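Note that one protein chain of the assembly has been removed; the remaining protein chains are unaltered in position.
Labels run A, B and C following the written order; every chain starts at residue 1.
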Amino acid sequence: MSTQSLVTPYRKLREDTLARDRGLREKVMSLEEAAKLVSDGDHVALGGCHLSRTPYAMIWALIRARKQNLTVSRSIASSESDLLLASGVSRHVVTSWFSQGLIWGVSKVMRHYTENKLAVFEEWSHMSMGLRYRAGAMGIPFMPSRTMLGSGVGERLGDGLKTMTCPFTGEELALLPALNPDVALIHVQRCDAYGNAQLDGLQFMDLDIAMAAKRVILTTERIISNEQIRRTPDQTRIPFFTVDAVVEVQIGCAPHECYGVYEPFFSHLDEYAHMTTEDAVKGAQDYLARYYYEPKSWADYLSKLGMDAVLDACRRGRSVHND
Amino acid sequence: MSTQSLVTPYRKLREDTLARDRGLREKVMSLEEAAKLVSDGDHVALGGCHLSRTPYAMIWALIRARKQNLTVSRSIASSESDLLLASGVSRHVVTSWFSQGLIWGVSKVMRHYTENKLAVFEEWSHMSMGLRYRAGAMGIPFMPSRTMLGSGVGERLGDGLKTMTCPFTGEELALLPALNPDVALIHVQRCDAYGNAQLDGLQFMDLDIAMAAKRVILTTERIISNEQIRRTPDQTRIPFFTVDAVVEVQIGCAPHECYGVYEPFFSHLDEYAHMTTEDAVKGAQDYLARYYYEPKSWADYLSKLGMDAVLDACRRGRSVHND
Amino acid sequence: MTKHQSGGTTYTASELLCVMAARLLKDGQTVFAGIGVPLLAATLAQHQFAPHLTILFEGGTIGPRIVPGELPPSTNEQRCTRYANMVLPITDVLLLLQRGYVDIGFMGGAQIDRFGNLNSSFIGDADNPKTRLPGTGGGNDISSLTNMIVAMKHEKRRFVPDVDFITSPGWIRGRRSRAEAGLPEGGLWRVVTDLALMGFDEETREMKVLALQHGVTREQVQDNTGFKLLFDRKVETVEPPRKEELATLRRLDPDRRFTA
Partner (left out) sequence: MTKHQSGGTTYTASELLCVMAARLLKDGQTVFAGIGVPLLAATLAQHQFAPHLTILFEGGTIGPRIVPGELPPSTNEQRCTRYANMVLPITDVLLLLQRGYVDIGFMGGAQIDRFGNLNSSFIGDADNPKTRLPGTGGGNDISSLTNMIVAMKHEKRRFVPDVDFITSPGWIRGRRSRAEAGLPEGGLWRVVTDLALMGFDEETREMKVLALQHGVTREQVQDNTGFKLLFDRKVETVEPPRKEELATLRRLDPDRRFTA
């Protein structure tokens, strides 16, 4: 692994940030418009984790827009990263764990692309992923930590991981390079037109990712008024000036879950697993054709998942509030 | 400044933490009982900032218990630290700013004790205070940062501040030593009997302080049930296992403010400033006698502040909710 | 699916693992639990004898209550947060391990070696793997920072002299090599399998059998292990799963999602 441009130099980071329009302004747009904010070759960080708050609608839009050569990072990668590989949008996934989910066995799509060297699965420990985003969010070039030492995971990163002796204690430390993604895709329960976002429940690494990234695209179950945000400012988790696009898209994580709104679409995920078990490539292509390239709109995509499935996922999702 | 034991060695930190009873257990006690958890010579971190959420009731109890030789740290120190010096409880305040407040001019008590070398005011930048607590909270021995370089503030810390060249970018960085206080005193709006605390509004450095400290004493406006906490776990800011004592004490920050409950007692703070203007030492002693040593209880102390003052502060305090 | 039996009670290997692992926990402890057997075992302990045991999940949950029949698909979904004391970001829940608030890390394992190193990354050579496995997740962090229990099936292909790849470090190359690698705290404490309960020699850090599952012999354990095991001076046989333990487990996982 090359350290070349692994960490954005501070002057570059500051210049990039200064160049952004950080004023309080409306930035509501469509999925298709937001997709234009992602350039081929970008490092795209995905919010959420595993089956939770995956920014699926935006990923769907990027795949439909035929983006190329994206590097994708996430705390834990699931079927969305399978599809980013299978669609040719990405050939490089940076994460701590990559498979659809324990209950479906090891992802055949991930295995096909990585074992045949068609794609890179760059593995960091889970905390290291989080600390890399956090260092990026804080504007420091690395974060000291105490894991990955003595392991193959650390060793395999080569110069991507440095070590040092603490000048205060003499202890051996790992130094994790800051990660400032070009773009972050984050799905939230609600935000205003400026991008002030309030997230319920599990936050994952989203706050750090938003602060670290050079551009942020928010998809949201609902756009609320700025006055509503200002009533409970201590509930805002992502400030507007980090955000470049706001897209309102209901059930925007389907077939994954959005805390308090819907649980995962388990039957659909079973279907995906089943389709990709025999022939991972053909299965994934068939899946993409049916659910990604054919639908006219996100609503059309949801209708292919089925009204029963949507209602069931939503009924289960609300259980955290009223059980 | 000596680096000796500036940073707690990792093995010691782990041993100390392991030795704590971290199980889910009730820990409700009185101010007097909680004061026994503070030993002479301890480093005591104070939650809140300036006139906000100052753990005044607990400080009041420590002064009444005639503690000695405490080192006190806080993001911004105000009249509470004046009184810790004047009472003889502390001779060492670690903070970024120390005075009663801009509107009262420079604190005469702080000036008397520091200019006459009766006490040390150890000055760090505000962000550095926060990052020192944060490093302590994260279990790392230092945090890299980009301030205090080229300044007298940094220079005066001697070996307390180290610098290094970043192995990823070649940039010059300051390394801030982790701060793991012996005890943290934190006042919250509500918590349960186990110490799960929910804080409204400004959080200051309290979350990091709680996580960094070796013991935590929470004072709270109100103890609520654990079931109530479990209804909105995403509102919990301090987890029970960091907490060693829970003391219910209403208006527990008086004469300072508690977000959403009461604003500062401005007239009383004017009185304190007035008492300490002419003769800082005698003024502070008179103040301590009247408000610290004479009252029989916290309610008695509040009654000396006056019912009118309490009602007025509470009326103003609630304005964030209903204006 | 192997069926085990004792005194008229039938149970699966996974159920056996859950019960035995649960018994290793103590009331008042803080346990960082992975999905599957660890989650079930920790919950079983809470229901049986450790009401004040606190479970942490990697997704960012402190002290939830698992709702019987609504087991989460991983430790990162909303089902993990039911009746929790606190929900916090992933990085911060993992940092609790580094800060030292956690007593026990508790994971499953795919491949383990004589020094307790775990592999969940590559079968075969990492550059040309036979199988790319899902990777570390929080495994490397948990095993680097705290005392670990691993629960896994006892098979020769899983118990190898040296793992193909150290995903989650145990005692590395034994003796003081773990501390020398920069990991002064934690280490692999117990390995629970369907055949035995194992620890590690205090000096050499080699795997050592401490107790045998009911009806299992030393030879069986050794025959299913790819390296030479140490045996404690006093190897006991553990009590088989009790009816109440199995009943609780089956109430928690009625669909046998993790105990089949």
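Please note the rule applied: a contact is a pair of C-beta atoms (placed from the backbone, for glycine too) under 8 Å apart; a residue touches a chain by one contact, two chains touch by 3 or more.
Since we're looking at a predicted model, the values are computed, not measured.
Q: What are the shown chains that the left-out chain touches?
A: Every shown chain touched by the left-out chain: A, B.
Q: For the full complex, which residue in B:Lys67, B:Arg134, B:Arg190 or B:His268 touches the chain that was left out?
A: That would be B:Arg134, which touches the missing chain.
Q: Please pick, from B:Tyr10, B:Trp60 or B:Trp97, the residue that touches the omitted chain in the full complex.
A: B:Trp97
Q: Which of B:Tyr56, B:Phe142 or B:Phe204 sits in contact with the chain that's absent?
A: In the full complex, the listed residue that touches the missing chain is B:Phe204.
Q: What is the set of chain B residues that contact the non-displayed chain in the whole complex?
A: 49-52, 75-76, 95-99, 101-103, 106-107, 110-111, 114-115, 121, 123-128, 130-131, 133-134, 145-153, 156, 163, 171-174, 201-208, 257, 259-260, 263-264, 266, 317, 319-320, 323
Q: Would you write out the residues of chain A that touch the absent chain, in ascending order?
A: 10-11, 13-14, 17-18, 21-25, 137-140, 194, 196, 211, 226, 229-230, 233-234, 236, 239-242
Here, only the chains that are shown with their structure count from here on.
Q: Sort the chain pairs by how many C-beta pairs are in contact and tell me the top one.
A: Greatest number of C-beta pairs in contact occurs for A-C.
Q: Grab the C-alpha centre of each chain and report whichever is closest to the global C-alpha centre.
A: A
Q: Among all chains, whose Cα centre is located farthest from the one for chain A?
A: Result for max centroid distance from chain A is chain B.
Q: From the C-alpha centre of chain A to that of chain C, how far is it in Å?
A: Chain centres of chain A and chain C, defined by C-alpha means, are spaced 29 Å apart.
Q: Between chain A and chain B, what distance separates the C-alpha centroids? Give it in angstrom.
A: One centre to the other, that is 38 Å.
Q: Hey, how far is the Cα centre of chain B from the one of chain C, in Å?
A: 40
Q: Could you tell me which residues belong to chain C and also touch two or more other chains?
A: In chain C, residues 61, 81, 87-88, 95, 98, 184 touch at least two other chains, as defined above.
Q: Chain A: which residues touch two or more other chains?
A: Residues 145-146, 171, 173, 201-203 of chain A touch two or more partner chains.
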